[in-house]
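Removed from the display is one protein chain of the complex; every other protein chain stays in position.
Order of writing sets the chain letters: A, B and C. Residues in each chain are counted from 1.
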Amino acid sequence: MLDELHEECGVIGIYNGDAVVRNITMGLYALQHRGQESAGFAISDGDKIRVRKSMGLVSTLLREHNIDEFDGFAGIGHVRYSTTGASTLANAQPILVSCKWGQIAVAHNGNITNANELRAEMEADGHIFQTTSDSEILLHEIARTQADDLGEAIKKAITKFTGSFCLVFISKDSMYVARDGFGFRPLSIARMGKAWCVASETCAFDLLGANYVRDIQPGEFLTITKNGLHSERFTQKDRLAHCIFEYIYFSRPDSKIFEQSCDKIRRKMGKQLAKECPVDADIVISVPDSATTAALGYAQASGIRFEIGLLRNHYVGRTFIDPTQNVREQKVKLKFNPIVGVLKNKRVCVVEDSIVRGTTLKILSKMLRDAGALEVHIRIASPPVAHPCFFGMDFPSQGELAASSMTPNEIAQMLGVESLGYLSVEGMKECTGEGENYCAACFDNDYPDYIGTDAQKTRCG
Amino acid sequence: MLDELHEECGVIGIYNGDAVVRNITMGLYALQHRGQESAGFAISDGDKIRVRKSMGLVSTLLREHNIDEFDGFAGIGHVRYSTTGASTLANAQPILVSCKWGQIAVAHNGNITNANELRAEMEADGHIFQTTSDSEILLHEIARTQADDLGEAIKKAITKFTGSFCLVFISKDSMYVARDGFGFRPLSIARMGKAWCVASETCAFDLLGANYVRDIQPGEFLTITKNGLHSERFTQKDRLAHCIFEYIYFSRPDSKIFEQSCDKIRRKMGKQLAKECPVDADIVISVPDSATTAALGYAQASGIRFEIGLLRNHYVGRTFIDPTQNVREQKVKLKFNPIVGVLKNKRVCVVEDSIVRGTTLKILSKMLRDAGALEVHIRIASPPVAHPCFFGMDFPSQGELAASSMTPNEIAQMLGVESLGYLSVEGMKECTGEGENYCAACFDNDYPDYIGTDAQKTRCG
Amino acid sequence: MLDELHEECGVIGIYNGDAVVRNITMGLYALQHRGQESAGFAISDGDKIRVRKSMGLVSTLLREHNIDEFDGFAGIGHVRYSTTGASTLANAQPILVSCKWGQIAVAHNGNITNANELRAEMEADGHIFQTTSDSEILLHEIARTQADDLGEAIKKAITKFTGSFCLVFISKDSMYVARDGFGFRPLSIARMGKAWCVASETCAFDLLGANYVRDIQPGEFLTITKNGLHSERFTQKDRLAHCIFEYIYFSRPDSKIFEQSCDKIRRKMGKQLAKECPVDADIVISVPDSATTAALGYAQASGIRFEIGLLRNHYVGRTFIDPTQNVREQKVKLKFNPIVGVLKNKRVCVVEDSIVRGTTLKILSKMLRDAGALEVHIRIASPPVAHPCFFGMDFPSQGELAASSMTPNEIAQMLGVESLGYLSVEGMKECTGEGENYCAACFDNDYPDYIGTDAQKTRCG
Partner (left out) sequence: MLDELHEECGVIGIYNGDAVVRNITMGLYALQHRGQESAGFAISDGDKIRVRKSMGLVSTLLREHNIDEFDGFAGIGHVRYSTTGASTLANAQPILVSCKWGQIAVAHNGNITNANELRAEMEADGHIFQTTSDSEILLHEIARTQADDLGEAIKKAITKFTGSFCLVFISKDSMYVARDGFGFRPLSIARMGKAWCVASETCAFDLLGANYVRDIQPGEFLTITKNGLHSERFTQKDRLAHCIFEYIYFSRPDSKIFEQSCDKIRRKMGKQLAKECPVDADIVISVPDSATTAALGYAQASGIRFEIGLLRNHYVGRTFIDPTQNVREQKVKLKFNPIVGVLKNKRVCVVEDSIVRGTTLKILSKMLRDAGALEVHIRIASPPVAHPCFFGMDFPSQGELAASSMTPNEIAQMLGVESLGYLSVEGMKECTGEGENYCAACFDNDYPDYIGTDAQKTRCG
């Protein structure tokens, strides 16, 4: 595959709504960028919960299941990111189980960092596991917790978990929502007529015509029943740790993330980048689509003209598989084509959101030069990614991260470009307003929470 | 659907073999008559177990999965019967779980009668359930049993279960086989070169070129490892209770069942039926294919000529769905067509294996008469089915059983035939040799084991 | 594949009926044994004809297309035999074209022997061909014929064709039916309420509750319109040439073929075989299912007991593909299993309908012996197949026909059996009543019509 970051997951939940499955799947379309490996929904009609999942996109889910057959008043949905090997339908979400609390379905975005220890303990206690998902571990913990009711059991269970989690549960009659105390991943709530809607990103609300109310607070636990919504705090951490990569790459620019417009932050990062790493160039282009907002900011701050220099082909899916030579190059070419008329005889400043391995950017740089660019200057709207993430991003192993073994100069040389500039960690944090509230561990190696006994592979819940 | 008995399940296991997945799926073809709802296999390569399942026939399993991708030295396979609603991939087998004993996969034929009680107890203890299959309950019990090793845990666990079970487990390096103490369902073992093979019916051995060794004994527990096969007895019941319906309908006539040739017993039943219920008719025909062996026996004993009077269309699958009127009749017609030349102006004796609801036979009787039969005499090669089964057969509810509310005379009248004769319970048992070793509860209401607190739906393991 | 004769095709047409597509597909179920490669229907609503086809069985056609979407008052259906390579959807039928006569759809059973010459002539005249089917050639001829109307054009066109054809056409408002002057293939007509129904075999009528009226006569041309049915003769040959193989193997025994009960003729052949080739054996068994009727006749005439000695597995479809060794043997084993209890220590007489290559029978003979048969005597209810068919059967090439290069004794030796007996050509013809009305060219090399300039591959229309 191309050397992109894998997306995380996206979750949505609707309580007391009409056309619930239809609206959940609509909402999943808006969250599709957060996960393309599998999609699914669970729906309660007040008596029984049913679940349906498909490998692939939301469009596959809709093709494989007749959503009109699923009536209900409350439901949850999930999209999961794409990985190469371990992806199976068994690991798709929502997960539906039956236990002493009755039926429970859960949709999870995040990564539980003490999942392995808890699973080992549960296995010793006689539990069985049918998936490799940390969400199943979570459900075991809830099922074996002593409590007066399901809500209390969830609350008690999640205090045992470290790492990141945005969770939406449904029982046959209620919905429960929880967000870890650091607030790693985004989760918001909205009103949609008489219904409540929670979702990973507010762009889902826009699509559904739901009105954004507020973010679920870090450490907040919501109980939504026929009697209304009840909020309480189940944990209090001494700091916040919003994932700053949500602004850089993951979230859609039209979403409000961590109570700020993602578009605005991303643009500020572009402007800050222009200030920190100026360039003597004729045009500014972006690697579409994720870096376009930052590129516009860079262009505006630098006064250099913004142009569309690379065309992205959106028809290229994951069908094309070929083990022969030059495949990586051809894949990049399938996805991007330079516009000669824009680039020819120009000194080009290319704004990209981040560098992971750098392999795509190396091919793109050559393509730009072949298209007539006189000079190629790369500007990255984030600092060098040098450390793994344990809180929900699917990075390649640390050794594969370009910045873990190379200096920016060495990377520039590897890319074959005239210059390479990164945004500074300080500059990046400044753009977010209150930088101390963010997790930037992949840049600065400062992990806010337990990261597991061994460097366990980060997995989306 | 037609008013047939639903099949149960079929299991197969191969240890230390070559082309294991290929041979398992071949064997499942031979067991396909025991279940058409889903098919699956699990395979261990010594390090890891993988599982694949499909809804539908073995041919669907082969189409949906490339079996050549699955290497391993030990594996199990399963076919599951067809029910109307609750059938989902989640309930298909084998079930693969991970627990303190590592990975375990199981294939089960039978019905655990105290599953509900055990599940309630486990839920109270904090367990979660992802299927409605009693096999999952079994795995929970194994996972929470205190023991020195997996083999001992299985042995201890299965002593807690009542009802019928033929079980084949694989761990990453071993295979375990168990059969309940009553011996309800058939299970045999064979040698295939250096490999061991266990299967529900010996016809699978014939197909694989494996040499039948013996039946797994009721109450026997086998441990098969690289060091060889170890047998022990985990329970001893005060009687045997082989399902006599295996002879009447379920098993293939070419299988050796309960150490006797199914074909021979079935033929004896036909002969005995001729003795008990003679008829003055010109020809004997069967309802193909299941009743043909009994019909041949009837013809032989009565001296009346055997004929093929009904042609069965084997191309009719489960595709044809239509909610309009006359559907049941058209379905019967799709499946069977009378041969006029055989039937015209003849007094016809029709041998059928059993009557469940009687709806198909009613339609068939009319079709025979329309085809010119002067008289229609029905002879059933088993006694009236009047009681539910809790040990692995999927009967309709008791109220729907023709014989639960009607006398044979009333049934004859309902069918619109000249006469109706059933085999007697005593006659039937006599045909098996040692009749006291068989469960005939669906005929005589004598249940050999606990049948559950409520009349729980019988479900294949 | 196994060395069976490939089926030909089956056609059906309904005019002025209700639920036309539904009834056509039902009827195709009854004709499924005549072709499993593809299935299709064409339907006219009085204004426009629509066509749908699928590769595979009728059940696939029903799964891939929602037949309820197709309203109409007249339609035709077709099932096509299975060949290994050249089978594509483009060649599936019905074929629908538009021409000066408007839309025409055709379903064809047979083989046009001068198709190549006509096609060459048409190509020279500027026609284009999109299939390799002779039915397309037929439609070209109709389209380019000078006539007053479509009916006349069809009549004129078909007089130019040699070989075998049973044709059912629909235009937007009419149906046309034609059968070649030799009457090679069967075609009958029935009444179904106010509707007319034509079909290759009468078993389709039975399923639909239609009342058989008569056979379409050799050389007859029917025009069916809103004004009723009009019959005329378009050709008169100096002899008839019904395909005798329809009785031996192709047709269902419950069908009336060439105005006689197929079952009766097939049984007579078995009796005649017993007279011509007696055997000293303990039991008579058949190779199920096609030879069972003849085996019953043989048993009756010989006084030797009929038994079910081979069980056929009807679940084995065409999914199983494997290039490794022993495949042919395993395929035979997948399909047939000997019943040891029946065969052990018996001298067995096996009745088969015909020998093509003999490869299956060779494997079966060994299987019977391995199952304990003391002696194996093969009796074939037809003469040695030594010559190709050009009138609609798909034989292997002449060189592969066992009887083209071996004497019966040599074949017996190849099969490894104690004895082998064939029915004589005279005996076979006698069983049909008026033997001179039948084509037995594959046995006696006497071709009633032109067979083409080169030994063109026979292809179903």
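Methods note: contacts are C-beta pairs under 8 Å (C-beta built on N, C-alpha and C of every residue); 3 or more make two chains touch, one makes a residue touch a chain.
This is a predicted model, so every value here is computed, not measured.
One chain is not depicted; across the entire complex it touches A, C. Note on the undisplayed chain: of the listed residues C:R80, C:H140, C:K155 or C:H377, the one touching it is C:H140. Screening C:L62, C:V97, C:L296 or C:C389 for touch with the missing chain picks out C:V97. Among the residues C:D71, C:E123 or C:E410, only C:E123 touches the chain that is left out of the figure.
Considering the complete assembly, subunit A touches the hidden chain via residues 22, 26, 29-30, 32-33, 36, 57-59, 62-63, 203, 206-207, 209, 252-254, 256, 261, 263-264, 292-293, 296, 300, 305-308, 311, 313-317, 319-320, 322, 330, 333-334, 337-342. Seen across the whole complex, the unshown chain contacts subunit C at 95-100, 123-130, 136, 139-140, 143-145.
Convention: only the chains that are shown with their structure count from here on.
Top contact pair of chains, counted by C-beta pairs, is B-C. The most distant chain from subunit C is A, comparing centres defined as mean Cα coordinates.
Nearest to the overall CA centre, using the mean of each chain's CA atoms, is chain B.
If you average the Cα atoms of subunit A and of subunit C, the two centres end up 61 Å apart.
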